[in-house]
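Just below is one structure, and these are the notes that go with it.
Left out: one protein chain. Kept in place: all the others.
What follows is chain A.
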Amino acid sequence: MSVKHSLLAGLADGERYGYQLRAEFEERTGATWPLNIGQVYTTLNRLERDGLVEPAGQDAANHVFYRITDAGREELFSWFARPVTRAERPRDELAVKLALAVTVGGVDVAAIVHAQRKHALAALQDYTRVKARLDPAELAASLVLESMIFQSEAEIRWLDHVEARVLRHARESQTTRVGGPADPGSAKGAGGAAPTDADASTRTSRSTRATATARKGKAI
């Protein structure tokens, strides 16, 4: 998220001081990305240094007001016009974790997927609860919240896909083994970066046992 452009957007229709900018940003985005006030003032200093904002005096309570400059307005609208490049985001830890999990022997991939799905669903429940109470007229906040809902949903769909792929791979590995002598290395090729047949079989049976154990005595 660009704090710099968020502050420029906050100054686009009038002079503001730091706390006002933070409060307005949080209101517009449904308080989904709280801004640290220290970060607000550090960024304002940088924007002033770069000529994108300028001081606009103080009020009786010593609040220092800022206004956007022509260069700042140009930078803001240039930012709106530029597509967001996802490649700039940090590496996806979940994708990397699962990629490593399917290559390390003895890891219960199904359990990792299920735990992550529960975590994502809990977040989705939270967002949905907030959305249910949100006034539909609050367009800006609704859009941000819905973006988080769609992202959680996409993660859960991807996890479903991973689970199906891992299960199918384990079954195919078992079928290959039961059907006759197979090339021990063939599963690695088929799965992209998969463990051996024996590993897959072990994990599956371990997962089943763990599930059965967890179920004993469970009342829901």
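Simple rule for what comes next: contacts are C-beta pairs under 8 Å (C-beta built on N, C-alpha and C of every residue); 3 or more make two chains touch, one makes a residue touch a chain; residues count from 1.
Note that in this section contacts and distances are computed from a predicted model.
UniProt records the chain missing from this view under the protein name "ABC transporter ATP-binding protein", selected from "Co-chaperone protein HscB homolog", "Peptide/nickel transport system permease protein", "Membrane protein" or "ABC transporter ATP-binding protein". When the whole complex is considered, the residue among A:Ala23, A:Ala56 or A:Val130 that touches the unshown chain is A:Val130. In the full complex, chain A makes contact with the omitted chain through residues 31-36, 39, 114, 118, 120-130, 132-133, 149, 152-153, 156-157, 211, 214-215, 218-220.
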